[in-house]
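One structure below.
Missing here is one protein chain; the remaining ones are kept as they sit in the complex.
Now for subunit A:
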Amino acid sequence: MTSARPSADDGLSPAELAAKYGLSVSGARPGLREYIRQLWGRRHFILAFSQAKLTAQYSQAKLGQVWQVVTPLLNAFVYFLIFGVIIGADRGMPREVYVPFLVTGVFVFTFTQSSVMAGVRAISGNLGLVRALHFPRASLPISFALQQLQQLLFSMVVLVAVAVIFGSYPSASWLLVVPALVLQFVFNAGLALVVARMGAKTPDLAQLMPFIMRTWMYASGVMFSIPVMLEDKPAWISDLLQYNPAALHMDLIRFALIDGYGGSNLPPHVWFATLAWSVVIGVGGFVYFWKAEERYGRG
């Protein structure tokens, strides 16, 4: 029962008809190059979305955006109280090194941790958006990683103050923070893309993730020096922990900012190792996410 009058197209199958008029399959996955082009076209949306999320976070609080700085400050204070004062994890470091060491560790690891936690819900928590509008889905995890980067920049204000208070003054080495953060952002975005695809298929992952992240945090030397703590253990354990990406990211920022934290604390080839992690996870995560592009949105 159709309203169509007889025409020359009547004998054609739907696929032939589509081919004749140059129609394309709706919702098909674009090629990788085309996908990157589309993603670049959405860069303003990605940035605006991340800023909007950041602003919306504290918009109901009376102090408003002041919390952007106060929250990390309180976080660092709690960690200092527990690990620096009560447990005494500051072995091998004078106090003027340990406090900025700890604060850097907490902030830098929080960047990775929040990116992963937001990434795992990037698709499954935004199904409404995914089912209503067209955009490369990679925009969402990348946008969440970008939001956490901006959050970290607020924390950096606190970090700089802490560093100066404990006797590390601005110098040329501080500029190393920029490449270190770029590498960490690429790594975090890649990781967010990986967990976003996994979380879209298995939302249960969001329940599991806090435990994985906490284990990772304690294994990465956020609040203690890995070589000092593992002195009496086989060297390969210490090496393994030191070359894990989270530990590398923290060490680079510490090396850049803290005067008393010299190159002897870093493992050899630290920049190369960090770069390798970023390239592998950044590119690999992106391709892995893109491979399932047409399937996001099925609840």
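Heads up, the rule we're going with is that contacts are C-beta pairs under 8 Å (C-beta built on N, C-alpha and C of every residue); 3 or more make two chains touch, one makes a residue touch a chain; residues count from 1.
Operating definition for what follows: contacts and distances are computed from a predicted model.
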Absent chain [UniProt protein name; select from "Transport permease protein", "Na(+)/H(+) antiporter subunit B", "L-lactate dehydrogenase complex protein LldE" or "ABC transporter ATP-binding protein"]:
"ABC transporter ATP-binding protein"
Which residue of A:23, A:175 or A:208 touches the chain not shown here:
A:23
If you put the missing chain back, which residues of subunit A would it touch?
1-9, 13-15, 17-18, 21-28, 41-42, 44-45, 48-49, 52-53, 55-56, 59-60, 126, 128-135, 203, 294-295, 297-299
